[in-house]
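Pasting a structure below so you can have a look.
Here the complex is missing one protein chain, while the rest keep their positions.
Here is chain A:
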Amino acid sequence: MASIEITNARKSYGAVDVLHGIDLDIQDGEFIVLVGPSGCGKSTLLRMIAGLEEITSGDIAIGGNVVNDLDPKDRDIAMVFQSYALYPHMTVAQNMGYALTLRKTAREKVSAAIDNVAGILGLNALLQRRPKALSGGQRQRVAMGRAIVRQPQAFLFDEPLSNLDARLREQMRTEIRKLHRRLGATSVYVTHDQIEAMTMADRIVAMYDGIVQQVGTPLEIYDRPANIFVASFIGSPAMNFLSGTCQITAQGCALILDDGTSIPFLAPPNVSNGQKLTLGARPEHIDIVGNGSAPSVPATVDLIEPMGLSTLVHVTLAGKPVKIFTLARPDLAIDSTIEIAFNMDKTHIFDSETELRLPRANEPFAAETA
(Lines give C-alpha, C1' and ligand atoms only; values in the text may rest on other atoms or scores of the structure.)
Protein backbone atom coordinates (compact mmCIF):
# COMPACT_ATOMS: atom_id res chain seq x y z
CA MET A 1 0.00 0.00 0.00
CA ALA A 2 1.17 3.49 -0.65
CA SER A 3 0.39 7.14 -0.25
CA ILE A 4 -0.58 9.29 -3.23
CA GLU A 5 0.61 12.88 -3.56
CA ILE A 6 -0.89 15.14 -6.18
CA THR A 7 0.90 18.44 -6.65
CA ASN A 8 -0.54 21.25 -8.74
CA ALA A 9 -1.96 18.78 -11.26
CA ARG A 10 -3.56 20.41 -14.28
CA LYS A 11 -5.41 18.98 -17.23
CA SER A 12 -6.36 20.79 -20.42
CA TYR A 13 -7.94 19.57 -23.63
CA GLY A 14 -6.61 22.12 -26.10
CA ALA A 15 -7.70 25.50 -24.81
CA VAL A 16 -10.18 24.04 -22.35
CA ASP A 17 -8.88 23.69 -18.80
CA VAL A 18 -10.55 20.82 -17.01
CA LEU A 19 -8.52 20.74 -13.81
CA HIS A 20 -7.00 23.92 -12.45
CA GLY A 21 -4.10 22.89 -10.26
CA ILE A 22 -5.12 20.15 -7.85
CA ASP A 23 -3.14 19.61 -4.64
CA LEU A 24 -4.03 16.56 -2.61
CA ASP A 25 -2.17 14.29 -0.21
CA ILE A 26 -3.71 10.88 0.30
CA GLN A 27 -2.30 9.00 3.24
CA ASP A 28 -1.32 5.36 3.13
CA GLY A 29 -4.43 3.29 3.82
CA GLU A 30 -6.82 6.20 3.61
CA PHE A 31 -10.25 5.99 1.93
CA ILE A 32 -10.69 9.21 -0.03
CA VAL A 33 -13.91 10.04 -1.85
CA LEU A 34 -13.88 12.55 -4.69
CA VAL A 35 -17.37 13.96 -4.93
CA GLY A 36 -18.94 16.56 -7.16
CA PRO A 37 -21.51 17.04 -9.91
CA SER A 38 -20.94 15.66 -13.45
CA GLY A 39 -18.23 17.50 -15.30
CA CYS A 40 -16.42 18.71 -12.17
CA GLY A 41 -13.26 16.82 -13.14
CA LYS A 42 -13.34 14.11 -10.49
CA SER A 43 -13.22 11.21 -12.96
CA THR A 44 -10.50 12.96 -14.96
CA LEU A 45 -8.42 13.26 -11.79
CA LEU A 46 -8.93 9.57 -11.05
CA ARG A 47 -7.97 8.63 -14.61
CA MET A 48 -4.86 10.77 -14.29
CA ILE A 49 -3.88 8.83 -11.19
CA ALA A 50 -4.50 5.61 -13.12
CA GLY A 51 -2.45 6.79 -16.08
CA LEU A 52 -5.37 6.67 -18.52
CA GLU A 53 -5.19 10.45 -19.01
CA GLU A 54 -1.99 12.40 -19.42
CA ILE A 55 -1.12 15.13 -16.95
CA THR A 56 -0.83 18.52 -18.62
CA SER A 57 1.35 19.86 -15.82
CA GLY A 58 2.10 19.11 -12.19
CA ASP A 59 3.05 15.84 -10.53
CA ILE A 60 1.37 12.69 -9.31
CA ALA A 61 3.42 10.46 -7.03
CA ILE A 62 2.42 7.00 -5.84
CA GLY A 63 4.43 5.69 -2.90
CA GLY A 64 6.84 8.57 -3.28
CA ASN A 65 7.63 7.92 -6.95
CA VAL A 66 6.47 10.42 -9.55
CA VAL A 67 4.44 8.41 -12.06
CA ASN A 68 3.62 11.14 -14.61
CA ASP A 69 5.29 9.30 -17.48
CA LEU A 70 4.56 5.73 -16.46
CA ASP A 71 2.08 3.59 -18.39
CA PRO A 72 -0.96 2.41 -16.43
CA LYS A 73 0.49 -1.09 -16.32
CA ASP A 74 3.61 0.13 -14.53
CA ARG A 75 1.81 2.06 -11.79
CA ASP A 76 0.69 -0.98 -9.81
CA ILE A 77 -2.81 0.27 -9.18
CA ALA A 78 -6.14 -1.47 -9.64
CA MET A 79 -9.31 0.16 -10.87
CA VAL A 80 -12.98 -0.74 -10.61
CA PHE A 81 -14.97 0.78 -13.46
CA GLN A 82 -18.55 1.98 -13.43
CA SER A 83 -19.29 -0.47 -16.23
CA TYR A 84 -17.28 -3.19 -14.39
CA ALA A 85 -15.33 -3.78 -17.64
CA LEU A 86 -15.19 -7.54 -17.19
CA TYR A 87 -13.63 -9.40 -20.11
CA PRO A 88 -16.69 -11.09 -21.64
CA HIS A 89 -14.76 -13.91 -23.29
CA MET A 90 -13.15 -15.03 -20.04
CA THR A 91 -14.58 -16.84 -17.04
CA VAL A 92 -14.81 -15.18 -13.65
CA ALA A 93 -11.63 -16.98 -12.55
CA GLN A 94 -9.78 -15.89 -15.71
CA ASN A 95 -10.99 -12.33 -15.23
CA MET A 96 -9.74 -12.28 -11.67
CA GLY A 97 -6.43 -13.90 -12.47
CA TYR A 98 -5.69 -11.98 -15.66
CA ALA A 99 -3.32 -9.43 -14.10
CA LEU A 100 -1.40 -12.12 -12.21
CA THR A 101 -1.13 -14.27 -15.33
CA LEU A 102 0.32 -11.32 -17.22
CA ARG A 103 2.94 -10.99 -14.51
CA LYS A 104 3.85 -14.63 -15.08
CA THR A 105 2.87 -15.63 -11.56
CA ALA A 106 2.99 -19.40 -11.03
CA ARG A 107 -0.30 -21.09 -11.81
CA GLU A 108 -0.75 -22.52 -8.31
CA LYS A 109 -0.23 -19.11 -6.77
CA VAL A 110 -2.74 -17.53 -9.15
CA SER A 111 -5.43 -20.07 -8.33
CA ALA A 112 -4.69 -19.81 -4.61
CA ALA A 113 -5.07 -16.02 -4.80
CA ILE A 114 -8.31 -16.35 -6.79
CA ASP A 115 -9.72 -18.88 -4.33
CA ASN A 116 -8.82 -16.68 -1.40
CA VAL A 117 -10.48 -13.57 -2.83
CA ALA A 118 -13.45 -15.54 -4.14
CA GLY A 119 -13.93 -16.76 -0.57
CA ILE A 120 -13.91 -13.22 0.78
CA LEU A 121 -16.41 -12.02 -1.80
CA GLY A 122 -18.56 -15.14 -1.91
CA LEU A 123 -17.76 -15.89 -5.54
CA ASN A 124 -16.63 -19.52 -5.19
CA ALA A 125 -19.63 -20.97 -6.96
CA LEU A 126 -19.34 -18.58 -9.89
CA LEU A 127 -15.68 -19.00 -10.83
CA GLN A 128 -16.33 -20.93 -14.05
CA ARG A 129 -19.13 -18.66 -15.29
CA ARG A 130 -18.84 -16.01 -17.94
CA PRO A 131 -19.77 -12.41 -17.03
CA LYS A 132 -22.96 -12.52 -19.09
CA ALA A 133 -24.29 -15.27 -16.82
CA LEU A 134 -23.96 -13.05 -13.75
CA SER A 135 -26.33 -10.55 -12.17
CA GLY A 136 -25.35 -6.89 -11.79
CA GLY A 137 -24.34 -7.33 -8.17
CA GLN A 138 -22.26 -10.41 -8.96
CA ARG A 139 -20.47 -8.60 -11.79
CA GLN A 140 -19.72 -5.79 -9.41
CA ARG A 141 -18.23 -8.27 -6.97
CA VAL A 142 -16.09 -9.86 -9.69
CA ALA A 143 -14.79 -6.42 -10.67
CA MET A 144 -13.86 -5.86 -7.03
CA GLY A 145 -12.28 -9.29 -6.86
CA ARG A 146 -10.20 -8.63 -9.95
CA ALA A 147 -8.81 -5.55 -8.23
CA ILE A 148 -8.17 -7.23 -4.88
CA VAL A 149 -6.40 -10.31 -6.27
CA ARG A 150 -3.52 -8.15 -7.45
CA GLN A 151 -2.76 -6.61 -4.06
CA PRO A 152 -1.98 -3.29 -5.69
CA GLN A 153 -0.49 -0.12 -4.19
CA ALA A 154 -3.85 1.62 -4.41
CA PHE A 155 -7.45 1.00 -5.45
CA LEU A 156 -9.26 3.41 -7.71
CA PHE A 157 -13.06 3.27 -7.94
CA ASP A 158 -14.88 5.11 -10.70
CA GLU A 159 -18.53 5.31 -9.59
CA PRO A 160 -18.64 1.55 -9.08
CA LEU A 161 -22.14 1.43 -7.61
CA SER A 162 -23.97 3.68 -10.06
CA ASN A 163 -25.42 0.81 -12.06
CA LEU A 164 -26.90 -1.05 -9.11
CA ASP A 165 -30.37 -0.65 -7.69
CA ALA A 166 -30.77 1.23 -4.43
CA ARG A 167 -30.88 -1.77 -2.11
CA LEU A 168 -27.85 -3.46 -3.67
CA ARG A 169 -25.98 -0.18 -3.67
CA GLU A 170 -26.51 0.18 0.04
CA GLN A 171 -25.32 -3.37 0.61
CA MET A 172 -22.22 -2.98 -1.56
CA ARG A 173 -21.43 0.32 0.14
CA THR A 174 -21.16 -1.48 3.44
CA GLU A 175 -19.18 -4.31 1.91
CA ILE A 176 -16.63 -2.03 0.29
CA ARG A 177 -16.22 -0.24 3.57
CA LYS A 178 -15.70 -3.49 5.47
CA LEU A 179 -13.31 -4.70 2.82
CA HIS A 180 -11.31 -1.52 3.14
CA ARG A 181 -11.07 -2.01 6.88
CA ARG A 182 -9.91 -5.56 6.33
CA LEU A 183 -7.34 -4.82 3.61
CA GLY A 184 -6.32 -1.34 4.73
CA ALA A 185 -5.71 -0.40 1.13
CA THR A 186 -5.27 3.18 -0.02
CA SER A 187 -8.46 3.90 -1.97
CA VAL A 188 -9.66 6.73 -4.14
CA TYR A 189 -13.37 6.56 -4.81
CA VAL A 190 -15.21 8.77 -7.28
CA THR A 191 -18.94 9.37 -6.92
CA HIS A 192 -21.54 12.01 -7.55
CA ASP A 193 -23.66 10.57 -4.76
CA GLN A 194 -23.11 12.57 -1.62
CA ILE A 195 -24.59 9.82 0.55
CA GLU A 196 -21.88 7.43 -0.66
CA ALA A 197 -19.32 10.12 0.05
CA MET A 198 -20.62 10.75 3.57
CA THR A 199 -20.93 7.10 4.55
CA MET A 200 -17.73 5.73 3.04
CA ALA A 201 -15.03 8.36 3.20
CA ASP A 202 -12.26 8.87 5.71
CA ARG A 203 -11.97 12.22 4.02
CA ILE A 204 -14.12 13.80 1.33
CA VAL A 205 -12.70 15.90 -1.47
CA ALA A 206 -15.52 18.10 -2.78
CA MET A 207 -14.85 19.25 -6.33
CA TYR A 208 -16.56 21.73 -8.60
CA ASP A 209 -15.49 23.16 -11.94
CA GLY A 210 -12.03 21.57 -11.85
CA ILE A 211 -11.19 23.00 -8.44
CA VAL A 212 -11.05 21.30 -5.06
CA GLN A 213 -13.60 23.20 -3.00
CA GLN A 214 -12.97 21.55 0.33
CA VAL A 215 -11.17 18.59 1.86
CA GLY A 216 -12.27 17.23 5.18
CA THR A 217 -13.87 14.42 7.14
CA PRO A 218 -17.54 13.85 6.29
CA LEU A 219 -18.77 15.59 9.43
CA GLU A 220 -16.39 18.52 9.03
CA ILE A 221 -17.74 19.05 5.57
CA TYR A 222 -21.33 18.66 6.72
CA ASP A 223 -21.00 20.88 9.75
CA ARG A 224 -18.62 23.49 8.39
CA PRO A 225 -18.93 23.69 4.60
CA ALA A 226 -16.38 26.03 3.06
CA ASN A 227 -18.75 27.70 0.64
CA ILE A 228 -22.24 27.72 -0.81
CA PHE A 229 -21.41 24.99 -3.34
CA VAL A 230 -20.24 22.48 -0.72
CA ALA A 231 -23.10 23.42 1.57
CA SER A 232 -25.65 22.84 -1.16
CA PHE A 233 -24.07 19.67 -2.56
CA ILE A 234 -23.53 17.77 0.67
CA GLY A 235 -26.62 16.80 2.63
CA SER A 236 -29.95 15.39 1.59
CA PRO A 237 -32.44 17.01 1.60
CA ALA A 238 -30.32 19.94 0.58
CA MET A 239 -29.60 23.03 2.65
CA ASN A 240 -31.99 26.00 2.37
CA PHE A 241 -30.53 29.32 1.28
CA LEU A 242 -32.02 32.76 1.83
CA SER A 243 -30.21 35.85 0.67
CA GLY A 244 -30.66 39.35 2.01
CA THR A 245 -28.93 42.30 3.59
CA CYS A 246 -27.25 42.43 6.97
CA GLN A 247 -28.74 44.81 9.49
CA ILE A 248 -26.90 45.42 12.76
CA THR A 249 -28.92 46.93 15.57
CA ALA A 250 -28.51 47.22 19.28
CA GLN A 251 -30.48 43.96 19.72
CA GLY A 252 -28.15 42.00 17.44
CA CYS A 253 -27.87 41.09 13.77
CA ALA A 254 -30.67 40.28 11.41
CA LEU A 255 -30.88 39.30 7.77
CA ILE A 256 -33.43 41.43 5.94
CA LEU A 257 -34.95 39.48 3.05
CA ASP A 258 -36.29 41.09 -0.12
CA ASP A 259 -39.83 41.37 1.23
CA GLY A 260 -38.66 42.89 4.52
CA THR A 261 -38.82 39.69 6.60
CA SER A 262 -36.22 39.86 9.31
CA ILE A 263 -34.33 36.72 10.42
CA PRO A 264 -32.05 37.18 13.40
CA PHE A 265 -28.67 35.38 13.31
CA LEU A 266 -25.47 35.09 15.34
CA ALA A 267 -23.11 37.41 13.52
CA PRO A 268 -19.72 36.12 12.51
CA PRO A 269 -16.88 38.57 13.15
CA ASN A 270 -16.34 41.28 10.56
CA VAL A 271 -19.82 41.46 9.02
CA SER A 272 -20.87 44.99 8.29
CA ASN A 273 -24.17 46.78 8.06
CA GLY A 274 -25.62 46.56 4.56
CA GLN A 275 -23.42 43.59 3.53
CA LYS A 276 -25.09 41.14 1.17
CA LEU A 277 -25.28 37.80 2.95
CA THR A 278 -26.78 34.38 2.35
CA LEU A 279 -28.16 32.41 5.23
CA GLY A 280 -27.87 28.63 4.94
CA ALA A 281 -29.94 26.38 7.15
CA ARG A 282 -30.19 22.60 6.88
CA PRO A 283 -33.79 21.34 6.91
CA GLU A 284 -33.25 19.76 10.32
CA HIS A 285 -32.14 23.09 11.75
CA ILE A 286 -35.47 24.81 11.20
CA ASP A 287 -38.26 24.23 13.67
CA ILE A 288 -41.98 24.64 13.38
CA VAL A 289 -42.93 26.64 16.44
CA GLY A 290 -46.15 27.73 18.08
CA ASN A 291 -47.47 31.27 17.72
CA GLY A 292 -45.72 33.90 19.78
CA SER A 293 -42.51 31.97 20.31
CA ALA A 294 -39.85 34.48 19.44
CA PRO A 295 -37.98 34.88 17.24
CA SER A 296 -39.96 33.20 14.46
CA VAL A 297 -41.05 34.09 10.96
CA PRO A 298 -44.28 33.23 9.15
CA ALA A 299 -44.26 30.79 6.23
CA THR A 300 -46.92 29.15 4.03
CA VAL A 301 -47.18 25.36 3.85
CA ASP A 302 -46.86 24.07 0.26
CA LEU A 303 -46.46 20.34 0.58
CA ILE A 304 -46.02 17.65 3.21
CA GLU A 305 -43.93 14.56 2.45
CA PRO A 306 -44.30 11.90 5.15
CA MET A 307 -41.40 9.42 5.05
CA GLY A 308 -42.38 7.25 7.99
CA LEU A 309 -39.53 7.99 10.33
CA SER A 310 -39.58 11.67 9.50
CA THR A 311 -41.60 14.26 7.64
CA LEU A 312 -40.40 16.82 5.13
CA VAL A 313 -42.47 20.00 5.11
CA HIS A 314 -42.15 22.32 2.11
CA VAL A 315 -42.98 25.93 2.91
CA THR A 316 -42.61 29.30 1.21
CA LEU A 317 -40.78 32.01 3.08
CA ALA A 318 -40.53 35.47 1.50
CA GLY A 319 -41.28 33.91 -1.89
CA LYS A 320 -38.48 31.32 -1.54
CA PRO A 321 -39.01 27.58 -1.09
CA VAL A 322 -37.77 26.24 2.23
CA LYS A 323 -37.70 22.62 3.39
CA ILE A 324 -38.13 21.63 7.00
CA PHE A 325 -37.18 18.19 8.33
CA THR A 326 -38.94 17.02 11.43
CA LEU A 327 -39.21 13.76 13.34
CA ALA A 328 -42.63 14.80 14.55
CA ARG A 329 -45.72 14.18 12.43
CA PRO A 330 -47.11 17.69 12.25
CA ASP A 331 -50.78 18.09 11.49
CA LEU A 332 -50.64 20.97 9.05
CA ALA A 333 -53.04 22.14 6.38
CA ILE A 334 -51.76 23.00 2.91
CA ASP A 335 -51.71 26.77 2.31
CA SER A 336 -51.93 27.48 6.03
CA THR A 337 -49.49 29.91 7.60
CA ILE A 338 -47.14 28.60 10.26
CA GLU A 339 -44.35 30.08 12.31
CA ILE A 340 -40.84 28.72 11.80
CA ALA A 341 -37.66 29.41 13.73
CA PHE A 342 -34.03 28.98 12.63
CA ASN A 343 -31.64 27.25 14.99
CA MET A 344 -29.17 30.11 15.26
CA ASP A 345 -26.27 27.96 16.51
CA LYS A 346 -26.45 25.75 13.44
CA THR A 347 -27.28 28.14 10.62
CA HIS A 348 -24.45 29.30 8.39
CA ILE A 349 -23.76 32.74 7.03
CA PHE A 350 -22.14 33.09 3.60
CA ASP A 351 -20.86 36.20 1.91
CA SER A 352 -23.17 36.50 -1.11
CA GLU A 353 -20.38 37.85 -3.32
CA THR A 354 -17.52 35.44 -2.59
CA GLU A 355 -19.94 32.62 -1.65
CA LEU A 356 -17.51 31.72 1.15
CA ARG A 357 -18.82 30.81 4.57
CA LEU A 358 -18.10 33.30 7.31
CA PRO A 359 -17.02 31.18 10.29
CA ARG A 360 -18.54 31.99 13.65
CA ALA A 361 -16.28 33.40 16.33
CA ASN A 362 -16.56 30.37 18.60
CA GLU A 363 -15.81 27.66 16.03
CA PRO A 364 -13.11 25.20 17.12
CA PHE A 365 -11.17 25.44 13.89
CA ALA A 366 -11.81 26.34 10.33
CA ALA A 367 -12.16 23.47 7.89
CA GLU A 368 -9.38 22.95 5.39
CA THR A 369 -10.23 24.75 2.18
CA ALA A 370 -8.63 25.05 -1.16
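Just so we're on the same page, a residue touches a chain if its C-beta (ideal position, glycine included) is under 8 Å from a C-beta of that chain, and two chains touch if they have at least 3 such contacts; residues count from 1.
Everything that follows uses one rule, which is that contacts and distances are computed from a predicted model.
You can't see one chain of this complex, but its UniProt record names it "ABC transporter permease", from the set "Na(+)/H(+) antiporter subunit C", "Xanthine dehydrogenase family protein subunit M", "ABC transporter permease" or "Beta-ketoacyl-[acyl-carrier-protein] synthase family protein".
Within the whole complex, the absent chain has one touching residue among A:C40, A:I62, A:I77 or A:A254, and that is A:I77. Touching the chain that is not shown, out of A:G136, A:G274 or A:P321: A:G136 (per the contact rule at the top). In the full complex, chain A touches the hidden chain at residues 50-52, 71-73, 75, 77-79, 81-89, 98-99, 102-103, 130-134, 136, 139, 146, 150, 163.
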